[in-house]
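All protein chains but one are shown in place.
Labels run A and B following the written order; every chain starts at residue 1.
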Amino acid sequence: MSEPREHEHHIVSPKIYGAILAALLVGTALTVWASYIDLGIFNPIIALAIACTKATLVVLFFMHVKYSTRLTKLAVFAGVFTFLILIGMTLSDYISRAWGTW
Amino acid sequence: MSPVNTIVSLPDQSTARIPRVNYLNKENGLLSWLLTGDHKRIAILYLISITFFFFIGGALAGLIRLELLTPQADLMATDTYNKVFSMHGIIMIFFFLVPSVPATLGNFLIPLMIGAKDLALPKINLLSWYLYMAGGILAIYTMATGGVDTGWTFTTPLSTHYVNTNVLTTGLAVFIAGFSSIFTGLNFIVTIHKMRAPGMTWFKLPLFVWAHYAASILMVLGTPVLAIAIVLVALERTIGIGVFDPTKGGDPLLFQHLFWFYSHPAVYIMILPGMGVISEVISTFSRKRVFGYTAVAFSSVAIAVFGFFVWAHHMFIMGVSNYAVLVFSLLTMLVAVPSAIKIFNWTFTLYKGSITFETPMLYAFGFMGLFTIGGMTGVFLGTSGTDIHLTETYFIVAHFHFVMVGGMLMAFLAGIHFWWPKMTGRMYPEKISQLAAVVTFIGFNLTFFPQFILGMLGMPRRYASYPPEFQILNVFSTAGASILGVGYLLPVLYLVWSLKYGEIAGNNPWQATGLEWQIQSPPLTENFVVMPIMDHEAYDYEWLERQKEKEVASVG
Partner (left out) sequence: MSDSSAIAHGEQEAPHEEHPSYLRHHFESTEQQADASNFAMWLFLLTEVMFFGGLFTAYLIYRNWYYPAFVAGSHQLSIPLGGLNTLLLITSSFTMAMGVWCAETRRRSGLVLCLILTFILGLGFLGIKTIEYTEKFEKHHVPSWHYSLNSFLNPDSDKEARAAGDQPLPLDMARKTEVYFSLYFAMTGMHALHMIIGIAILGFMIFRARAGAYTAGHVTFVENFGLYWHFVDIIWIFLFPLLYLISRH
């Protein structure tokens, strides 16, 4: 047909799901704990890093992207990329407004 | 040997018949159309409804031009004028231009061109049409009950705090139409990836398919941001959440960022499918493969990708930071390059081609000239220095009408005429259609070229009145508009006429390459009796010659 299918319906084992669940729960506890500590500029960075890691785990394992075709991975990347463009380039306006007129 | 001045090759009209079984007569009755999953029938449904909305938008344009005949706001109240141009923009953009080529020609042709029996998601396709109709009917209802006067751009805080018009209902109509667009794009992407016939590799696809693929990416990734912008405007108007309200700490400019993040890619959603049509038409009527296939294919995707990086060039004077202006202006220069690449490639396709001037080719030539002018003036506007003077004037109006009407609408008409024989089995009348094309071209230039000058001289857009020294150019523009109206009315008349009285077209009246031309006209519901194998390159006219020799040899 059109695309060679690498993913011949790989079935992910419940053990992996369990491990990911544990990791997500740990991550949640970690992010709550870290928010109570004053790390200055790193607080939001750590919070986002943990959230991104949790999201990545969900995407790769719960949503099977690790075992999916290259096309699926490309689609996920395209979505994330466009989202980052939206946020990044919009923020670039807001951040630079205070810089004055040159 | 066919005569040199036309490539049309029709079967013997005394014995030719429309094929006994085709998608039009396979099932009868209204429900068989309203509940169809056949992409070709859905395309026809779209064609009829899009034409309907086009003429509503056109009527509104007529009202605008009538008002602007005189410097005073004497035909209608200025508030009414605001509503007229707003509705003209909303209907033309969301209910005509965005769906025009993809939903009609794209829907009809993409499965045929890739060798599939239908799109991947036929029910979603039908849903897409119903959403379009729901949005369109709602838009007409809002017009009838008072309209909206914010301009099609719904700029805040005007739309959220200062007008009492039907912003919410219009926003809802656009929201619904947006989902129609998303589903169409989604369907195309899945189909092109997953349903190509054996041998149909990416680089054997017609460039029409590449163009629709690129436009579909924009539809899927860009339209949802418009959706959230509309939702936020609705929340702002109803609950007053304050997200765009300066008195509550909000920033009106945030709306514009979200709005234009979609609306700039939207212009590429509108033009890319048209460019796909032009690739097919220019190749067929020069009897030559498109020059630089890979460049044209990749430039479509490049336009789609770069198109996401430039939206704030619509906001240069709105209060964005100077640094943002710099960055977006620079990026806008970049995005012009892939479009220009296409124009060059089409020109090189023409070079040493065997050119004939049937109607689709006339529209294609019109496209190339007018889109080039429109595109170039886009570069003038992308340079922030000149934009400060030209923005919000008639220069902008002229620019986007050149690319959208001189470009996109001409491409749409080129495509309708080119594939009319395939969709209906009948040829349109050539002489009157060539006349209509020329009339359209003349009318267009007379309407919109003066507007460039008006803009440079400083006439603002969206104003019902203007200084008296601008009147003469406005009169030219209105005169051109009436000629343009005739040029657009003619096709409706003769195309409908051709349904009964047009010549029988046969499979391949243009002797074109492409899988859609190797099957009967109109096609069967299931498109192909036998799954095609793609064993030749795109635009392979030698392959076509060999096919014809085989046919001749076997008939004997």
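One rule holds in what follows: a contact is a pair of C-beta atoms (placed from the backbone, for glycine too) under 8 Å apart; a residue touches a chain by one contact, two chains touch by 3 or more.
Just so it is clear, the model here is predicted, and its values are computed rather than measured.
Summary of contacts with the chain left out: across B:K26, B:K117 or B:H536, the touching residue is B:K117. Of B:L131, B:V148, B:I182 or B:M459, it is B:I182 that touches the chain left out of the display. In the full complex, the hidden chain is touched by chain A at residues 1, 3, 5, 9, 11-14, 17-18, 20-21, 24-25, 28, 31-32, 35-38, 43-44, 47-48, 50-51, 54-55, 58-59, 61-63, 69, 71-72, 75-76, 78-80, 82-83, 86-87, 90-91, 94-95. Think of the hidden chain as still there; on chain B it touches residues 111, 116-122, 124, 182, 186-187, 189-191, 193-195, 198, 220-225, 227-229, 231-232, 235, 239-243, 248-251, 254, 257-258, 261, 526, 529-531, 533.
One rule holds in what follows: only the chains that are shown with their structure count from here on.
Residues 193-196, 198, 200, 217, 221, 225, 253-254, 257, 261, 308-309, 312, 320-324, 327 of chain B touch chain A in their complex. The touching residues of chain A, when paired with chain B in their complex, are 1-3, 71, 78-79, 82, 85-86, 89-90, 92-94, 96-97, 99, 101-102.
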